[in-house]
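Omission of a single protein chain aside, the complex is shown with its protein chains in their original locations.
Labels for the chains are A, B and C, by order of writing; each one numbers its residues from 1.
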Amino acid sequence: MLVVMRQDARPGDVQAVIEAIEAMGYEARPMPGRQRTTVGLVGNDGRVDGTRLAALGGVQELIHVTHPYKLVSREWKPEPTVVRLPGGLTIGAGEVQVIAGPCSVEGEGQILQAAHAVKDAGATLLRAGAFKPRSSPYSFQGLGVAGLTLLALARRETGLLIVTEAVDPEGVDAVAEVADIIQIGARNMQNYSLLRRAGRAGKPVLLKRGIAATIQELLLAAEYLLAEGNPDVILCERGIRSYDTQTRNLLDLSAIPTVHALSHLPIIADPSHGTGRRAMVPSMARAAIAAGADGLLVEVHPHPDQALSDGAQSLDTGQFEQMMHELRAIADAIGRRIAEPVGARA
Amino acid sequence: MLVVMRQDARPGDVQAVIEAIEAMGYEARPMPGRQRTTVGLVGNDGRVDGTRLAALGGVQELIHVTHPYKLVSREWKPEPTVVRLPGGLTIGAGEVQVIAGPCSVEGEGQILQAAHAVKDAGATLLRAGAFKPRSSPYSFQGLGVAGLTLLALARRETGLLIVTEAVDPEGVDAVAEVADIIQIGARNMQNYSLLRRAGRAGKPVLLKRGIAATIQELLLAAEYLLAEGNPDVILCERGIRSYDTQTRNLLDLSAIPTVHALSHLPIIADPSHGTGRRAMVPSMARAAIAAGADGLLVEVHPHPDQALSDGAQSLDTGQFEQMMHELRAIADAIGRRIAEPVGARA
Amino acid sequence: MLVVMRQDARPGDVQAVIEAIEAMGYEARPMPGRQRTTVGLVGNDGRVDGTRLAALGGVQELIHVTHPYKLVSREWKPEPTVVRLPGGLTIGAGEVQVIAGPCSVEGEGQILQAAHAVKDAGATLLRAGAFKPRSSPYSFQGLGVAGLTLLALARRETGLLIVTEAVDPEGVDAVAEVADIIQIGARNMQNYSLLRRAGRAGKPVLLKRGIAATIQELLLAAEYLLAEGNPDVILCERGIRSYDTQTRNLLDLSAIPTVHALSHLPIIADPSHGTGRRAMVPSMARAAIAAGADGLLVEVHPHPDQALSDGAQSLDTGQFEQMMHELRAIADAIGRRIAEPVGARA
Partner (left out) sequence: MLVVMRQDARPGDVQAVIEAIEAMGYEARPMPGRQRTTVGLVGNDGRVDGTRLAALGGVQELIHVTHPYKLVSREWKPEPTVVRLPGGLTIGAGEVQVIAGPCSVEGEGQILQAAHAVKDAGATLLRAGAFKPRSSPYSFQGLGVAGLTLLALARRETGLLIVTEAVDPEGVDAVAEVADIIQIGARNMQNYSLLRRAGRAGKPVLLKRGIAATIQELLLAAEYLLAEGNPDVILCERGIRSYDTQTRNLLDLSAIPTVHALSHLPIIADPSHGTGRRAMVPSMARAAIAAGADGLLVEVHPHPDQALSDGAQSLDTGQFEQMMHELRAIADAIGRRIAEPVGARA
């Protein structure tokens, strides 16, 4: 950490900074420049909280040279994290997982039809929400526990693994009983009580980037999960807020190489929420794979025009099947492979 | 709601939209234009979920003419909401409340010293966090229940009312026992489980705008509180995400007249988080009052350079006192009045 | 265009809107709803300026159903524009052009070395700036006319076509003499005097998206060029402003399918400015091709560590060659082909 002093800072101000750094147990290294003095804090292991220094007299700003996270950092663990799932599937090891399904579980017929369809097209995990966080209290909020039961049924019927969202600490255990991966949604990326509980649930966690989160904030949220002892975290880029209303969100594909550079954790992309427009999902899915994504999260609904949520961004099963063909070609081109469902396409 | 058809939509597509609207129980009114047809949905009371329409063939986009919220809307309740607090204080009725205090409760000495200082300068409510949501798991997370106890003590000692944050549904009841106003923080603006519980806690709620929330999303979050039966909601503009790093956040003062136009709820401003820089707090506080804010939330710490969080944006007590003088003059200029502590300045 | 009236608008307000629409020569179609009346303006060919309507009493907002552009719109010209260049190269017809070169022309040795290197690796056009718009008046501003002369030399020596930027109306003719494609930079996207002059210069124009331009604004800027009689316009996504400082800009790859849906014009991507980081250029270049980009603009410098501008985002020639291999595989996977230099790779 570097403490940049104001041009008009007095020697006593610099001295006070030095003493404060030493009182925190670190070494201070002042560096006088032509215009101003900078004081380096040496020995930071990524966990220094500079609050006190910023408030000292004559301090202009703090510059963080060390990242504020540690467990998620590639500097501390260079080799990539590989999340191992039941049935031998992996995320982060080279094979690309396609997670697909409707936004919400709406009923037995719908979820089974969707599950079979996405499995036939080559998805390996089924994603559907039983608990749905919605901007309006008047929108459909999901089937709740009954939805979890239907997801368990879909798992038994198809062999697909299950990804589903937990929305509050109380609900984590019920979700963890059914889910192979617990999803934390974008709105809850900084819901720390939820993160802590999910970090102790004994299942891999899929953590979606908040709608205006920086990559550093996303990594710090993941740090909460790892700090609870859960190493199996998968990040997800799902579109961020933009000033242009052409798309629902702005899919930031540069998040993929950025996360791969800063962290050992795998990262997947959600082109459905990332664009909000069905017609753009295939091109953005291809782009995500080409950029090195470790997987995809895609909304597929057997009848998008009857969906209770997010119909406008859901592919129908024919569109999904067509897209999967394209994705296999892109994965081949970069030396990766789209994973296949257990027992599928034999 | 208007359903805009694509230029190449077929008559059958338009007919399908009409039928879907009617199946939802509303009236459809097609309006053919020179380039494309638009179909109006008549009878919307603000709670139509257009998901199914957006997914129909030939539909280009949905345009929402009716606001998606109802209880918070000024169209449904033209007169302003006045939140009545113990001791006869009000928010929304003309007098301006200044809520002040340190970011966190750090100990008995610190909180009592801060409470007396802000009271002496003219604040009517004390705000300090016992539970602190922090981006990093390694930052100070607050004293928890012990912090609530100290806030209760500060209330008894000074007569100041208490504002403090609840961060998860389980914690709401404990907070509600001590707080005169329950704060919901920016990171939790769309934490719906927390909103629902806070809406039933029997205390006014201060709802901070999410870091990239639109005004409509802020009002929809408030709608969750009102839908639980709690009419006493105070909104708070606290700065949004910006591309410029000169300030920690970008204080959006236009939120004040926007909220006053769309809703009957009061809105206050937080220039401390809104700028992140102590030197900018007084000018932005004056601007907020001039823009019509119903109150302010200001960080004040007896010794900012020893603060465990947010020291760089905290005023010391002398600066706060000076600012209060300026604010009284601004309030006078627009025909309002800064409220005074009970028994104060006599 | 739809004129949405306020809930409390009086019948006379609605009548005034109807009369104003008719006075503008269009047909008005009022549509009373349960909460408010909407008045449709029928007959809009995309060029209605609604200013006067927005200012009328009782009007809440205008909603634009028709796009404000015409000549660039795919609705008016469904088949894609193919820009034909000397030597039989095309942009927009399926083959993908890779435009490469250093940020600036720095001298004869540098530009010839760069030209030969990018040609050997498979680029078909050379891009380098003779006139450089720079944020600081103290940064290197380009060699000016001398730089144009060196570009002409590079063209003769290598057969590569030339792309270079014009920065003001007076400079367009000199640039047009040397350039096969005139570049308009991001800072000048709404420099209308420059656009008009470039639209009459008789050469194709590469129009870069402004740093915070919406897709609609980009298309409107292109409309200026087409309105001057120049159909040969190539759009370029080069990254937009973001709140995250991990990258210099945020490359918005969703612009590619969005432009392809709204317009017949080709669009290319610039992953060098789009990220500002050399290490991210190959993955974002691959992603752009996978998303359907009609070409790429890539900064390549024989010695990035000696570059006078943008060294941190320039590939060296070995990195560029490696990337070209990857791009050919991605193009194959989606049934396209990276164009090859005339006489190259025979």
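Here is the rule we use: contacts are C-beta pairs under 8 Å (C-beta built on N, C-alpha and C of every residue); 3 or more make two chains touch, one makes a residue touch a chain.
None of these values were measured; they are calculated from a predicted model.
Chemist: Write down which of B:Met1, B:Leu207, B:Leu220 or B:Leu251 is the residue touching the left-out chain.
Modeler: Considering the complete complex, B:Leu251 is the one touching the chain left out.
Chemist: Residues of chain C in contact with the chain that isn't shown?
Modeler: These residues touch the chain not displayed: 20, 47, 49, 51-52, 54-57, 68-69, 133-140, 167-171, 187-188, 190-194, 211-212, 217, 220-221, 223-224, 227, 241, 278, 304-312, 314.
Chemist: Spell out the interface residues on chain B facing the chain that's missing from view.
Modeler: Residues in contact with the chain left out: 212, 214-216, 240, 242-247, 250-254, 256-258, 261, 274-275, 279-280, 283-284, 286-292, 326, 329-330, 332-334.
Chemist: Footprint of the hidden chain on chain A, which residues?
Modeler: Touch set of chain A with respect to the missing chain: 2, 4, 7, 29, 31, 33-36, 38, 40, 42-45, 63, 65-66, 75, 241-243, 245.
Heads up, the rule we're going with is that only the chains that are shown with their structure count from here on.
Chemist: Starting from the Cα centroid of chain A, hunt down the chain whose centroid lies farthest away.
Modeler: Checked the centroid distances; the maximum from chain A is C.
Chemist: Among all chains, which one's averaged Cα position is nearest the averaged Cα position of every protein chain shown?
Modeler: Per-chain C-alpha centroids compared to the overall one single out A.
Chemist: Using mean C-alpha positions as chain centres, tell me how far chain B is from chain C in Å, no decimals.
Modeler: A distance of 40 Å separates the two centres.
Chemist: Distance from the CA centroid of chain A to that of chain C, rounded to the nearest Å?
Modeler: Roughly 31 Å separates the two chain centres.
Chemist: For chain C, write out the residues touching at least two other chains, lowest number first.
Modeler: 242-243, 245
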